[in-house]
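One protein chain is absent from this view; the other protein chains keep their places.
Up next, subunit A:
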């Protein structure tokens, strides 16, 4: 019996040790910020597989004719849309539609613009509103921004398309293999790394907290921050490309970025250290918040305080004026958007008089959908989805710092920054408030329309 036990133990350690070794290797690499280039190769292999998958799907489509299957059917590459399709996202379609919609909106709004200025009412005036209404009914940009982005070719994840794995045997086999790989090899690794990463983060932060305030503490905090977040980011195979690192946020500034997922914080913290600002949460997030607060000055406020925008704004101002405080990371949209559009930037943080460092984050939707749809998924479900995706691939662009100009108020400045971010990241700009996820449009918007129209026809 004892011999058997020994054998089992020996077997277990032999099986486990490569596993543990790999984990250790990843952690060491993460801490030092080096990379073996394995993840890049992985991405290339995946892309090749997706391409192969796409060709197979197209072949079978043309063979069986264009039969529309009941249920979800994604739009194909080279479909009959009137707009050019980019290889991997429907952002281009949205962009083209938005340009049209905006021009209609403008002409309905002020009556001038493309159409000749006509004072007085004519019977064809109602038509603009109809057109606008019809466009909204067939597809509107607001609800579209709160759903996962559609991609044009299948990326071998069932969650993006239910039908494709019945198309050909080979494709189904590849999908099966992919499924097994993701759920039984990738996920346990990632889960382990994340758990270790979070524990390590908590420990390191606690340790840093005990140091006396001063330059040593700041240096240690910086190093610890980078190391821990790098480890955690390997927990969902984050492959991040940073552009223009000379524009990284510096002390005493505010860093502003578009928001897609809570993971944005991790993505950005891999390269630079920030102080965070946000609502105090309970549960796992609250635990993380407390852990982080031990080592650095993060700004957490109670839910009741958020209604009092002046108080929050004041705390932000106080923070940036203290010397040696790290730049604050702010997401002015206030909520997660699906990474095809940028919604209205709340002007609160733009009222502070300090340089703003805009950052554009764009996720590649082919490898995994990073968007957190908080109305459909809980945090745990979301993390599970992240860990069973292929990878999280994203581009981060650091934009040159901006300051408020003379005569520009906070709202205009916010719009200007938003414009820069949207252009750099290839995202569509919308003026809608992200809170529309949860609330209705204010009545005032309709009243504005009515006022503008009546100004036009009043000239009689």
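Just so we're on the same page, a contact is a pair of C-beta atoms (placed from the backbone, for glycine too) under 8 Å apart; a residue touches a chain by one contact, two chains touch by 3 or more; residues count from 1.
Throughout what follows, contacts and distances are computed from a predicted model.
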Protein name (UniProt record) of the chain left out of view, among "Cytoplasmic tRNA 2-thiolation protein 1 isoform X3", "Calcineurin subunit B type 1", "DDB1- and CUL4-associated factor 13" or "Origin recognition complex subunit 2":
"Calcineurin subunit B type 1"
Candidates A:31, A:297 or A:449 - the one touching the absent chain:
A:449
Out of A:38, A:136 or A:322, point to the residue that touches the absent chain in the complete complex.
A:136
Taking the entire complex into account, which one of A:42, A:121 or A:301 touches the absent chain?
A:121
Where the missing chain touches subunit A, by residue
66, 68, 70, 72-73, 75, 79-83, 93, 97, 100, 115-116, 118, 120-143, 432, 436, 440-441, 445-447, 449-451, 453-455, 457-458, 460
